[in-house]
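Encoded as structure tokens, here's the structure I'll be asking about.
Not every chain is included here, but those present sit where they belong.
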Amino acid sequence: MTLDTVGHAEQTPDVELPWKALGLKEDEYQRVREILGRRPTGAELAMYSVMWSEHCSYKSSKVHLKQFGAKAPQTDALLVGIGENAGVVDVGEGYAVTFKVESHNHPSYVEPYQGAATGVGGIVRDIIAMGARPVAVVDPLRMGAADHPDTKRVLPGVVAGIGGYGNCLGLPNIGGELVFDACYQGNPLVNAGAIGVMRHEDIHLAKASGAGNKVILYGARTGGDGIGGASILASETFDATKPSKRPAVQVGDPFQEKLLIECTLEAFAEKLVVGIQDLGAAGLSCATSELASNGSGGMRVELDDVPLRDSTLSPEEILMSESQERMCAVVEPAKVERFLAICEKWDVIATVVGEVTDGNRLEIFWHGEKIVDVDPRTVAHEGPTYDRPYARPSWQDALQADDANRLPRPDTGDELRAQALRVLSSPNVASKAWVTDQYDRFVQGNTVLAQPEDAGMIRVNEETGLGVAIATDGNGRYTKLDPYTGAQLALAEAYRNVAATGAKPLAISDCLNFGSPEDPDVMWQFVEAVRGLADGCLQLGTPVTGGNVSLYNQTGEAAIHPTPVVAVLGVIDDVARRTPMAFGDEGHLLYLLGE
Amino acid sequence: MTARIGVVTFPGTLDDRDTQRAVRVAGAEAVPLWHRDKDLKQVDAVVLPGGFSYGDYLRAGAISRFSPVMGSIIEQARAGMPVLGICNGFQVLTEAHLLPGAMLRNTDLHFVCRDQKLRVETSGTAWTADYAAGQEISIPLKNIDGRYTADEHVLDELEAEGRVVFRYAVEGEAADGYGNPNGSLRDIAGITNAAGNVVGLMPHPEHAVESLIGTGRTDGLGFFTSVLKKLVDA
Amino acid sequence: MARVVVDVMLKPEILDPQGQAVQRALPRLGFDGISDVRQGKRFELEVDGPVDDAALARIRELAETFLANTVIEDFNVKVES
């Protein structure tokens, strides 16, 4: 076996690499060659391919998401906007709140419990990485038909996974949704959101600066999780003797993550951290390239020092591994000892794996040889972007013409009663208590409102009663009928739900679940929904602080309904003034507002 | 001088900070205790709070029970110091054999979180003096391994000696928090040792000490005021 | 290196809802002829040294004090061939 070093790549320009199997298009691979001025090494190819994937690079959605910035409303509340791990808003009294919603759709279909559990784990790490203590989670879910046998496989596992992970982390679950529709049968949507609270001065960014500062990897050992692509690289190209068994599904360890939360917060409290990044999809490839490209210098990483769960992993696989419950911190040399001591206190494995360098190269070494030498910006930020073709679907008019007015109206009281009962007993309207009762909503002792309320509310400051509220909403059917208005309806509903508690809506996060962007019909839905959301946010004065795009949610040719899910965050200066949903005392009057 | 009540943190403990708050709300001083330290910092009583210590891996409470702090707690508990185990803390106490029996997976196999009605069976413990026997209280319950079990003769002995401290109140509508939520034998929610200083229960009094938060009831405060009175009077 | 397996099962007199849930699902899956299902735990321990009587005695002690809670569970230790 030859190690594919940078030197080796220079001397063997004609070696064929499996760029296609790794998901790169021909012109994208050519672009990598241009950037490097040579062919990439296997490890470099691993990094580019995973970082330039739709999931990590937002290559199909970026051009449209720009509107969220371009049309952003004037606000003083936004402390950190789109682009970081999660956005941060000012909620007053020196407190800041970070929140975000993300999808874990496909993994939850393959292994419902673990897929959903690791979805919660991922979003919570985004929150910790900002410097915040996570204080609550929410879980907007979309499942196939309630009576379909496969829903019986997927839904209980998903609910148990979200509960199993969130409960074990000690995060109250204060809201979410559960919608059944046949369009999600082969593509359930498992979105998870988290909220964190911090003081303004504790905000941390994913940034490696200060030459000589150490890069510390801490948390779980690295295993062969989710590295199908990298295994192709390792086995087909350079080493046919590697074991081919690489799990596509990650198993979560919420206990490890709870320890990560505590030790990270303790390190923040002692001001030991210069920059920090969680390891999510794309693992070390993502963490190192993003930390380096956001910072002022370069970075040098010794891959041999990464603690492994499986000693047979190749360097490409280590770079691509999606093992859960890992974080990467940049720490000044004088503070490394203290940082490691805090990790030891919490039984968390921590290892110095590299350092920040002068210059602007990301260099990665394996057995003393250089296997990566790239400009990190080209990996993390300068990936390809596409303005994919889109067009209003030919069937849109017919769909809109088929409106509810054509349905039979009840003529008698009995018919009305029967119809009302049908609506009330439909799985989409019936009580969700069997789900929400599996989630701890009391832990941390700050829950002011949780299910069955329309928005969850958490107390932030015990002395003053300052609190935050959150609601998530989305309606795939409305959005399919009219993507522009449907996205705005989701926004408006979540906004109202927050406002109805007495909190003032401040900002939103969104999770945009759509089919394949290569289908012009779907792309049109996406473009319209984003435009609708951006316009709506401008009108309501609530900036988009971040979110997530999940594309390719389809089974064969059939895409899911376009499903933008919107989370609105609000602030209330005293939770004692919250308005719960239930009727108050006898004699109170009932008003209907609006038309 | 007020009483000092220690609150233990194991890796994976979740309710330590709320328990400290409950102790403060009751007017005592909360003293954090760390699982690796044998030193109990001269506290007058100890609470083992809820959570998933060591992820509940192996069995809930099974790994924590071997921590250094537990060595000291077992010793002090035998000497009469008041000890309260809530949820995971109760599981630790049974694993440590300070209380008899064991906790199993809930009969319906699901985690259950709800506002639970309990009947106080005895006020004769260090932690329940402020309640009246027969009183009904409502506090949050949240667990997946909450089914209390013990041999028939152990159960008989517990009943005969008046050591069943709380039962799930089963009379009434299930939706209102009545009913046995997990299949516990004889509806047992909490028990005490023979001396009455060690109490364990599954529901969470520390989540029910402020009128705005959680269920909005303060039925749990009595645990902390009971022990405080006992300690201050002593 | 040898592997020692410790099986831990709930005592027969203790209700096993997990096993029951499996059993109840069987007819739905088209399975009959299984009159009882019990679910327990299996631990595989990789032992460094030789698995002699002394080693086995220690593992039995480990099972008794730690891997099983003998209030509710029985255990069984065997060397994997």
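List of remarks:
Letters are used for the chains, namely A, B and C, taken in the order the chains are written, and counting of residues starts over at 1 for each.
Everything below uses one rule, namely that a contact is a pair of C-beta atoms (placed from the backbone, for glycine too) under 8 Å apart; a residue touches a chain by one contact, two chains touch by 3 or more.
Since the model is a prediction, treat every value here as computed from it, not as a measurement.
When all copies in the structure file are included, the protein chains give the formula A x1, B x1, C x2.
Everything below uses one rule, namely that only the chains that are shown with their structure count from here on.
Here the spacing of chain B and chain C, counted between their Cα centres, is 30 Å. Computed from the mean C-alpha positions, the centre of chain A lies at a distance of 37 Å from the centre of chain B. Distance between chain centres (mean CA atoms), chain A to chain C: 39 Å.
Counting partner chains per residue, chain B has no residue touching two or more of them. In the complex of the two chains, the chain A residues touching chain B come out as 160, 163-164, 167-170, 253-256, 258-259, 346-347, 436-448, 459, 462, 465, 575-576. Residue ranges on chain B touching chain A, taken from their complex, read 11-12, 14-15, 17-18, 21-22, 51-52, 54-57, 110-114, 140, 142, 144, 204, 206-207, 210, 212-215. Those residues of chain C whose C-beta lies close enough to touch chain B in the complex are 10, 14-15, 17-18, 21, 66-67, 69, 71-72.
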